[in-house]
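A single protein chain has been omitted from the complex, and every remaining protein chain is retained in its original position.
Let's look at chain A:
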């Protein structure tokens, strides 16, 4: 049970966040095409009538969810439990929302480093480390003030 990567894309397929815990196969140049494939795969799916899971390669499954204009995508092992990862995404989005106050895409564009900081308090090396929204929020609002 481990997350291989977290990415956040907007509806046009523009990358907004990327955190890779298990390096993508191939060199850095092929990362872009991997992301393009992921976007192609999930954007073609009907987000009301289709499941939020899709097999991506013979070792990776995508668990994703769209919030307004942003897709949050996790790459996980094929045999992992899918449902709990949806809760991971939701927790991340809830924390983003509480931290930025009604988060929108622009918040993430201009404050990507803060979004990364939140992710680092939620997930460590691909594993979830904290599940309490309050604990995470308290922590990051303190860290945010350390400027």
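The working rule: a contact is a pair of C-beta atoms (placed from the backbone, for glycine too) under 8 Å apart; a residue touches a chain by one contact, two chains touch by 3 or more; residues count from 1.
What we mean here is this: contacts and distances are computed from a predicted model.
Choosing from "Leucine carboxyl methyltransferase 1", "Elongin-C", "AP-1 complex subunit gamma" or "N(6)-L-threonylcarbamoyladenine synthase", the protein name stored in UniProt for the chain missing from the display reads "AP-1 complex subunit gamma".
Taking the complete complex into account, residues 1, 15-21, 23, 28, 31-32, 35, 46, 49-55, 59, 81-84, 86-88, 90-91, 109-110, 112-113, 116-117, 120, 124-132, 134-135, 139, 143, 146-147 of chain A touch the chain not shown.
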